[in-house]
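Of the protein chains in this complex, one is absent; all others appear in place.
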């Protein structure tokens, strides 16, 4: 069943395996007339790149995105936009000895069960590398959002159990190269220590990512089954290693009384309707209410750890999985997931923004 | 944009407003040959019915589902199955005085913003009443699941901050009429006290619902964007008042080390591959791994509370919202949401089960 | 697989069997703010009704459409519009003796092959009765089209080999009750004689229907796979008994030279771009070009004829099919197909009109 796509109107289909010739995305449904060039996309790619952060794998892909179609004289034409990223730093051989072992927390056994085959080379389609295509495609969505004044901001809220202090509006937050994408310097210091320790132990850590959206128009999202939160949840839970989602105050809301959980309506300085709090995270009854969008995502620890793990082989013998010394894995995939979370939010909001044109006569 | 449906293969479209003539669902894509009668559906409807639980609104709908099409001589024919529930206990007038007020936590302002209109009669389409159609349609999905030996079990894990003790396998859990759908009797007692108090204060409470699936075949779910967890998250976040989702250990996983978060593979008593733990909640890399499915959903407190709440009117004057004495609202919609959570899981698993037929040559 | 729907944005799902309790349609995606009442729909239903034409079956259904949802205070709300038509004149028993026979040109054997079952009662889902739902749903589409000044006009171009004279613009053509929906009175007379003769012989006739659209905006239709003509062809070939489709001059174009087949561009009296001919039928490169839309549809003769036909039984014995004396079949389903052809065009053009809002930034 066709399933490698996201979005109804602004639809992104991705393809490609970690160690194949290339990976890519096709955007079908981008309106004509949007200024777009390769730099717009490659700038965004930096946010996901290994080299940009500490504690990320040394796979050195240039990750340069090429636009193959859909742009003419610097503008989108309404035709599908095909993006390609050639794979270069591919070292498949290092994995071969462990192909017969079911790897805990990893895709190989499930794929084998489903398809009777698994592309072992770097995880094939299940590799985090696929998310590069999401970030590339989302760069186009973000240009469209920027055209409407919408700004997204994403950061690590928690890593290895260390949590940021509550953050003021973050429209202008940008992580710097060499830093963790986290706006609280004190927390960041502790996170780095925690990462250092995990790496030394051959272990890995999880993280919670928060993404906020500013200047989201009121009225986005369709009631019932295509609620804005439902579409976001779909997109976010499609990120590898994601295991939990919150909109606004999320699980905390389940512990509040209604009289406190409700955001009260009031007027802002311009006399427009606003809310005096934002526990709902900008979505009410599935529809954006003009408050900042707030979503949070739980990312489990990287499943590939250097510590030996008991397992069994594909022919059902007991064994111990010991990853090769030179295997390359982020001690916390949550770091690079920040860009991916933002990418998924961008695609969903862009889709809802276009859908909104259809709601009234 | 067409958006009142869920499911790709087994597709459910719902229609109808709380205080209109009727509500209903059309199931398009149910295979031919499934035994089905109205009793199969009406039995499931009891699980959502007000009268079945303490602390639920006294709206007395018979809620009898009629099958209008798609069944011939007791079997589905492959044609769309149309289900209808006539509305009877409709008392629209009680709400009219407060139609001009933006209701905190409620759909009226967002709908007004989106559509330039709102069906005030009982919340129209935004009413929880729409979920009756989900439960009705899911009864068909559950018959199909049962045919494949799949069992779902759902319960209140937490209500008003009171949490159940960890539960053993729950294939056989059934809530009794007059009881909360909660398998821990001690916790249930405390929950009832908490509900009693909230009701007296004119306030409301939130809840966390857990749904488990047993005997789920390995291999369900499509990688990338239609992961089993992504489809579940979409469906679950489409439930009114849902603000958070966890698959397996969810947010806790973000705080574990990888070496502990991974479920280790081993062999079961029959020599089949299984896992020694189930932190992943039955889904790995987006695909079911044969362990029990575990999802959790945060339901915010009922937004309609009898306590007065500051608000503004549609023409931007400050006011206080005071719901009429005879207005009917559950102090905790989480109680009836148990059936709805299970319904959404049933529909998604049914859809994935059919999709699985397409994965191999 | 969900397949009982048409339209991407303005989506119509139909359900119901010929001799079930009711048939109906759900319209998902109609924008809010369209004035709509049951009379708007029931007026259109007359165009398809048996009683409106000579030579149509005497099944006397009132065919009154009820709106169950999606309309509030006379306006669409953006919520799904559920339409229902109760079946009343159901005489299933007359068919029972011939259920074991494969009926030439009829659905029973194919359905049996596909689903291992067939709803014999009046043809079940395969009955022409399903098209009543198309006409009902299209009445909503036509209101939306009318709001944009778009007019459709449909007529019998040919019946039993008798062809109308070339027709001038037909915006105002309306067939009268008791007449065939055909603008050429001389041809109509001959058609009636032909029908009389076929009926006497226990035989049936085919027809060619033409539908024209006036004031279609330029730019409708998406290039490549969702060309306006492709969507129309999909919709039209979904009409029972349809076996051929032409856009503009259709098959004749395959016999012209290019220099004659091209419609030349010129300016109209207002200085706007137009064409000096309309061989393309208003669609060029899949996109509407502002000229009147012209489609033609070949409808095969009614497959149920009273003349005896050789056939075999379901258990593979040779037999002769002789329909019971009191069986009711139109000698030419093409007569009532006129309304259905127009319905399908209305739905497709409405869908394309909404999609057009998405083509530019």
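By letter and in written order, the chains are A, B and C; residue numbering begins at 1 in each of them.
In this text, a contact is a pair of C-beta atoms (placed from the backbone, for glycine too) under 8 Å apart; a residue touches a chain by one contact, two chains touch by 3 or more.
Fair warning: this is a prediction, and the values are worked out from it, not measured in the lab.
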Residue of C:63, C:158 or C:342 touching the missing chain in the full complex: C:158
Residue touching the undisplayed chain, where the options are C:44, C:63, C:184 or C:231: C:231
Contact partner of the left-out chain, one of B:34, B:232, B:261 or B:280: B:34
Residues belonging to chain A that touch the chain removed from view: 1-5, 7-11, 13-17, 20-24, 26, 28-29, 32-33, 66, 68-70, 72-73, 75, 77-82, 84, 114-119, 121, 124-125
On chain B, residues whose C-beta touches the chain left out of the figure: 9, 29, 31-34, 76, 78-79, 144, 147, 223, 354, 357-361
Touching residues on chain C - with respect to the absent chain: 1, 3-6, 8-9, 14, 102, 104-107, 109-111, 113-116, 125-126, 130, 158, 160-161, 198, 201, 203-208, 218-219, 222-227, 229-238, 240, 242-251, 253-259, 261-267, 271, 273, 280-281, 284-290, 298-305, 307, 309-312, 316, 318, 334, 355-356, 358-360
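FYI, only the chains that are shown with their structure count from here on.
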Shared interface numbering between chain C and chain B [over half = same, under half = different]: same
Chain A-chain C separation of Cα centroids, rounded to whole Å: 46
Distance from the mean Cα position of chain C to that of chain B, given in whole angstrom: 39
Where chain C touches two or more other chains at once, by residue number: 9, 29, 32-33, 78-79
